[in-house]
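Apart from one protein chain that is not included, each protein chain of the complex appears where it belongs.
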Amino acid sequence: MVSSNETSHLAACKCWPAIPALCLVLLGGFAGERSAFAQKPLILQPTIERNYQPHPYQGQLEGDDGQWVRPAKDYASTRYSSLDQLNASNVKTLKLAFTFSTGMTHGHEAAPLVVNNTMYIVTPFPNNLYALDLTKPGAPMKWVYEPLPTPASQGVACCDVVNRGASYDDGKIYYNTLDNQTVAVDAVTGREVWKTRVGDINKGESMTMAPLVVKGKVLVGNSGGEFGVRGWLTALDGKTGKIVWRAYTAGPDKDVLIGPRFKPFYPQDRGQDLGVKTWPPDSWKIGGGTVWGWISYDPQLNLIYYGTANPGPWDAEARPGDNKFTSGIFARDPDTGEAVWFYQFSPHDLYDYDAVNENILLDLPINGQNRKVLVHPDRNGYVYVMDRTTGEVLSANVFAPITTSRGVDLKTGQLQYVEEKRPITGKVVQGLCPASPGAKDWQPSAFSPRTGLLYIPHNHLCMDEEDLTPNYIAGTPYVGANVRMYDGPGGYGGEFTAWDPIEGKVVWTNQDHFPVWSGALVTAGDIVFYGTLDGWFKAVDAHSGTLLWQFKTGSGIIGQPTTYKGPDGKQYVAILSGVGGWAGAIVAGGLDARDESAALGFANAMKDLPHYTNKGGMLYVFALP
Amino acid sequence: MNSGFTFVPLRFLAQAMTLDPGHHHVLHPAAPQAGHIEWLYWITFWILFAVFVLMIVAFASAAAKSGVIADHPLPILEKDEEGDRRASWGVASAVGITVITLFLILVLSVVTGKRVEGLTSKNPVTIQITGHQWWWEISYPNSQADQTITTANEIHVPINTPVVVLTNSMDVIHSFWAPSITGKRDLLPGYSSAFWFEIDKAGIYHGQCAEFCGLQHAHMGFSIVAEPVDQFQAWQQQQLKPAREPSSTDAARGREVFLTHACLMCHTIRGTDAGSRFGPDLTHVASRNMIAAETLPNTAGALAGWIVDPQRIKPGTEMSPNPLAADDLQALVVYLQSLH
Amino acid sequence: MRLRLQLGLLFAIASVLVSCQREDRILRQPPPANDILNTIQISGLNPGATSIPTPPSSNMYQESAYAVSEGQKLFEQYNCVGCHAHGGGGIGPPLMDRDWIYGSEPGNIFATIMQGRPNGMPSFRNRIPEYQGWELAAYVRSLAGLLPKGVSPNRPDQMNVKPSESSTSEQKPTGITGVPEQHK
Amino acid sequence: MATRAISDTPAKWGDMGSINEPIRRPLTLDVSSLPSVAFGHRNTTWLANVFYMAIEGMMFALMFATYFYLRTRSTDWPPGHLPPALTYGVTNALIFVFSLAPAWWVRRRAPEGDRRAVRNGLLVLALFALVATAFRVFEFTTLNCRWSDDAYSSTVWVLIGMHSGHLVTELIETLVLFAISLTPKMEGTRLADAAINSDYWYFVVITGLIVDVLIYGTTRFL
Partner (left out) sequence: MTVAEPIIANDQDTGKSELARRLARTWCQPKGFLGWFSNTHHTVIGIRFMVTAFIFLLLGGVLAAMIRLQLIRPENSLIGPDLYNQVFTMHGSTMIFLFAVPMMFQGFGVYIVPLMCGARNIAFPRLNAFSYYLYVGGALVLWGGFVTNTGPDVGWFAYVPLSGPAYSPGHRADIWSQMITFTEVSALGVAICIATTILRHRAPGMTLNRMPILLWEKLVISMAVIFAMPAVMIASGLLLLDRLVGTHFFNPAQGGDVLLYQHLFWFFGHPEVYIIFLPGAAIVSTLVECFSRRRILGYTPIVVSVVATGFIGFSVWVHHMFATGLPQLSESFFTAASLMIVIPTGLQFFCWVATMWTGRLQLQLPMLWCFGFFFVFLIGGLSGVMLASVPVDLQVHDTYFVVAHFHYVLIGGALFPMFAGIYFWFPKITGRMANTTLGTWHFWLFFIGFNTTFFTLHFLGLRGMPRRVYTYGADMHWQGLNVLASSGVVFMTAGLLVFLANVIRSLRMGKIAGNNPWGDAGLEWSMSSPPPPYNFLHVPTVSGRDPLWEDPPDQPVVVGLRDDIRETLVTHSLDTDPQHKDEDPGPSIWPFLTALTVSAAFVGSIFTPWAVPIGAPPVIVTMIGWLWPRGQSPTPRPSGEIWVR
């Protein structure tokens, strides 16, 4: 008899631990896509405004001379140009006027400035400053200024070696180099006027932000929140380059320049030495809170507004407490640096929600009352409208899908975190929206007084995060987290949204496959310009978002479009194309997306970007024929 | 603790075998919980000892009663219904007694378990203990963040105050055990659990990792320093300060050595640039009695030996050898010893 | 019985050959001599007619699974992941691919770690002991699939961001394949 | 002697053996007339097969327990994945259900010694197993996860992988039995083996359906 028929089952199936192995060997090629939103309801989604009625802006804006002297165009940071040659009917005939290659292949985030018929472009590292003569055909180069920053500074640039541009004031172009020098260059001759070192790369500091010049003071801040630096904002004397004052983000009150004038609206921001008490001992010294974003200035109130970046490290368990004054907004007196008020968007930030985004200073009717407000689309997914005299939050509305918080308590000003989404050491927490780059990162939005809308280029990403015990080793990254990002609900990565700041609702939105990592520009011709990571430079209708014109540039666009009136009286639109930055690092740095954590997890969301675009660095200027 | 259960010679014998000089002994409790357990231990011990004696007597007397020496198989006994019935009664009653005894032990065990586990008072001191291969990270979380203390391997607690211990592990499973204080608790990665203890006698109590955790499982000790509340608070205040500035040129040089060699890649000294959390926090290293997870005394010689060749003392430890020049080493040791 | 003995012997010999160094746990041994830094060469181009013979640089640590896994641990601890992620790169270049800016020999990598490189790679000389530099070099090579699977580390107990070095093929293709879906 | 009734030819108690050999005891139990083949639960291989199924069933049970245990450790289920797509899973479940018919047929005809029916039944069963295996290959592609993603994916892959192991084993065994049935050796105990093979197929089907409920059902409704 076949005595042990069953033996065949027995022996064969005792190898079962190997059976899945067999299957996976045979089928290794097949795999499913990761999607965190299979069935789970999102907690917060933006509200769409169905019956939008245009309500033109009632307030006053700065006068416009057709030049572009600072990246945000004006002190209120509107990025609105009153030039109206281009409009919905003729924009489709927009043609390339001239181009200029920067010779760099990293992320070009700067805004081309136009002053006195000269265009100034700052490149990414090595941070050359080019002056182009607009009066001559083809805009030949007038001069180039090469600051020769130390190459080693590239090692402390968290998210590509970008530079967000220069500012013009009083005959000088001011900008920062990656190795922490602020330079003033004579706008006419290209000679260096002064050069001041304000930080140290060995501590992980670097500088990427565009300075703002207020009342002769050059305001600059450092970068390096992922390197355990101590963030600050410094005012340099525009003439000499001497440091006038320096306001640290964390630390004792005297370092933060908190004095008797400091009157935050909410009680949790009041108290002595909160910059020390809300940190574990000595952690504030390496706690981030850098100032690498945008500064706005209200000449009337004589206050500057800027956001502070995330606390470090990302592993929040390593820094219990509210971690003041990171991930919040400061109002300061530009003359002395004294803090006037502070508000923290993300106390004890858990997700790298820097608060460095632009603050657009407007006078808006809120609840029937005309208020001096600032509008701040934050990384945490809310557009905050705040009273800029007091720091009171008037409204905070959702502009992108959010799972990490339940809303903002307008009474206490507190962000309501979702407990289940709190990253834990040693455990992957899934479906965190917005992801680390936030619902919107640095890419600045534009405000049109004609439509009364805010045009927000932003991200639509979510992530999984696992915290790890971080090690602080000066000059090396201090993060303590594994992150993997992916497209948000709906399976796309970016959006360009028109936002009604009064109603707090979305008016229209254009989806994009990738995060919209470029700045926005809106003109009096009711056209909005922005670029996409795959290299399209687009003009859309400011009322409806309809695509009117687009141009495919040589590389992905992460720059800030500007417009100006040329010497020939025509309206020009300029944009730097050159993929890079955090989002484009996968291309600029040649990263390998098989590692989902590459570029702090961003590479995973950008896996297919290399199919769409390649490295480059080119200025494109357009005009009507 | 167990005076109620004294059978003098046996007790003497038992105690003689458990004579112990140190504070690392299940039967030398220094805390109420270990005391309860010791009580349970002894009462169970004596019950079981009685059972043991009875059983041995039973076997011996059975052998004595019916034992015969014979080379060849003896004939089979006839059935003895009456004898069997009596023997069956004996078996049944023995089983009955067993059941009752076991039930008694169960009740005692559960009652003791309740006494050991139940937290008796409010306002405890909370300690977070994180296991690492092969040392203990100790932190004292505080709702006011700047009052958070981080130290290693040496746990200071106030006496007569409940201490709540939160556990966690960064790598493999460890087990926290101070025999004189209370029973052990595993530190499991992916789980955070809590237990508590309270010490009523001031002193230094030794503890050790009790779950096999790799190469240096043997050298993963810790100590609990139980002290009066005021001393404990003084210790706390001291620990909160940043590291002392070097007071001598030697110490200053030592700090330089620390900050320019491998030390700063793994250790923190608050107040300096060294901020790595991979190894123990050394901000107040000189305030501890032992180094290397209770392996060596905190003396200049041991410290120097440990820094130069830790792999001789703990093969496989994560601390790397540091072949420093003699005067650098000297300076470094001076500096570390100044960090009170 | 005899056959069984022979088989056992054969098996034992085979295992010895296979695993001779893989399972060694070097807990207390000096690393290879440091003169490697004087002999390694990054460029393949030699001035003059003949090439200078370069001694082959080897790294005993890359023979040991334990040392490579130590390297994996150190890669995390010393914040290498901060810049190079888990091989995919970020601030620093990726290490999983076949592009080696400064050479892929153990000595090249060791030199890169110890000396630093001008475009942002910090120098870890004096910061980490030499043997750890070699362990790291071994691990970095395993990231690129340059080590046999037997010594390459398994996945860590962390977020799963990529297949482990021990379960992927030895030399990985570079670049990205496949056609992306059309852009909306 | 209640069981006597079910055996048509009981052993005979007699006083002498049938073999020409001196017997030291006067009484014998003559079993010469007992049959040499048994079907169903009296077959020793059937019993061994039951034990075997108990072992494998225990493995499945523990994997199910693992699945639910890991379920408790996650807030979302499936965590960060779409549930496995239904197409191939449901098709395969239907194939399993229909395949019970040939298995039942073989099991029923084998004791009658109907070799042709058994051969055809085995062929049909093998075809079913083959189709199920083929669909299983596609099923792997629609699980919407990779075994190395996380614990959930690993469990799903191992569950279905374990079951695939049984499926393939059963396929091979059915093919081997079918090959035997093409020779004259398919008779007697081998017919019994063919019937036992059907029992094993029932086991494969039942565990397959439970696995389906787990990986397709609980990810949607739990």
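Per-chain residue numbering starts at 1, and chain names A, B, C and D are given in the order in which the chains are listed.
Methods note: a contact is a pair of C-beta atoms (placed from the backbone, for glycine too) under 8 Å apart; a residue touches a chain by one contact, two chains touch by 3 or more.
This one's a predicted model, so the numbers in the text were calculated from it and none came from an experiment.
Across the entire complex, contacts from the unshown chain go to A, B, C, D. Among B:I127, B:C209 or B:L282, only B:C209 touches the chain left out of the display. Where subunit A meets the chain that is not shown, the touching residues are 1-8, 10-12, 14-22, 24-26, 426-428, 466. Residues 1-4, 6-11, 13, 17-19, 21-40, 42, 44, 47-48, 51-52, 54-56, 58-59, 62-63, 66, 69-70, 73-74, 79, 111, 113, 147-155, 157-158, 172, 176, 180, 185, 187-190 are the ones on subunit D that touch the missing chain. Mapped onto subunit B, the interface with the missing chain covers residues 17-18, 20-22, 24-27, 34, 36-37, 40-41, 44-45, 48, 51-52, 55-56, 58-59, 61-63, 65-70, 72-77, 79-80, 83-84, 87-88, 90-91, 94-95, 98-99, 102, 105-106, 108-110, 112-114, 116-117, 133, 167, 171-173, 175, 177, 179, 182-186, 188-191, 193, 195, 206, 208-219, 221, 294-295, 315-316.
Here, only the chains that are shown with their structure count from here on.
Seen from the Cα centre of subunit A, the chain whose own Cα centre is farthest off is D. Of the two chain pairs examined here, C-D and A-C, the one linked by more C-beta pairs in contact is A-C.
Per-chain Cα centroids separate subunit A from subunit C by 37 Å.
With centres taken as mean Cα positions, subunit D sits 52 Å from subunit B.
Annotation for subunit C: residues 77-78, 157, 163 touch two or more other chains. With touch defined as above, residues shared between interfaces to two or more other chains in subunit D number as follows: 149-150. Put simply, subunit C touches subunit A in their complex at residues 76-79, 81-83, 85-94, 96-97, 99, 116, 118-122, 157-159, 161-163, 172, 176, 179-181, 183-184.
On the side of subunit B, the complex with subunit C involves touching residues 171, 189, 215, 260-262, 264-266, 276, 278, 309, 311-312, 315-316, 318, 320-322.
The residues of subunit C lying in touch with subunit B in their complex are 25, 27-28, 73, 77-78, 126-129, 131-132, 157.
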